[in-house]
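Mind looking over this structure? Questions follow.
Every protein chain but one is kept in place in this view of the complex.
Right after this comes chain A.
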Amino acid sequence: MNNRLILLLVSIITFSVSAQKEYTYNFKNSDSLDAYIERYELPFQEEDIYITKDSENSFRPYYESKFLRSPIIYVFNEEGQFLESINNITSEKKLANFKKLRKRPEKNEPSLDFWTSKIVHYKTGNDYDDPKKYDYTFVVNWGVFEHEQIQQVVDIWSEWYNVLMRQKAKGENIKIILFNIDLQERWELSPYMRKFVLENVNRSWGE
């Protein structure tokens, strides 16, 4: 059976997989993200990388939602309405040919604003502010993970980003948001809160 399919069955639904038990989550900053990108030779361009703005109003809503997982892509239409999520099984068909993307928006899912109101650029810390209208916006979740299958996950992120960049070069009017879902130093939490957050995250994600 294809290795990727096995990986999918094991871990696609959430990144709180048992294989990550030994990994201890910690706070990240732009340097640690850059180091990870360099280490795994991710083709990511700086301008596309975003993180959560703060812990309470940004990270927490994600943490309490179903959207804090990876590898997954969330797709939005020109009006910012949620169309669908793409995983490793559907990615080849959908990302190579946008005609195969779902047309009708999902009524009960949050719109793109849910994401863009909570993210800042990972280096500048500037709010997401892009007045341009895109035919599609792709939010690609990724994180600084370390576990046994990480190389396969990294390959998937690279594949996804590369094919979306090829679509852009071909003239497709799309926006790519590489959404890093790690805990961020930029939140500047008090020592007490840092400890509290780390304990909680490591307990629930590490389970």
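As a working rule, a residue touches a chain if its C-beta (ideal position, glycine included) is under 8 Å from a C-beta of that chain, and two chains touch if they have at least 3 such contacts; residues count from 1.
Basically, contacts and distances are computed from a predicted model.
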TODO: Between "Transketolase", "Cobalt transporter subunit CbtA (Proposed)", "AhpC/TSA family protein" or "Sulfate transport system permease protein", choose the name on the UniProt record of the chain that's been left out.
DONE: "AhpC/TSA family protein"
Task: Touch criterion as defined above, residue of A:Asp31, A:Glu47, A:Glu92 or A:Asp127 at the omitted chain - done: A:Glu92
Open item on the list: Using the document's definition of touch, tell me which of A:Thr24, A:Asn162 or A:Asn200 contacts the absent chain.
Closed with: A:Asn162
Task: Contacting the left-out chain in the complete assembly, out of A:Lys107, A:Lys132 or A:Lys170 - done: A:Lys170
Task: Footprint left on chain A by the chain that the document does not show - done: 1-3, 91-93, 95-97, 159, 162-163, 166, 169-171
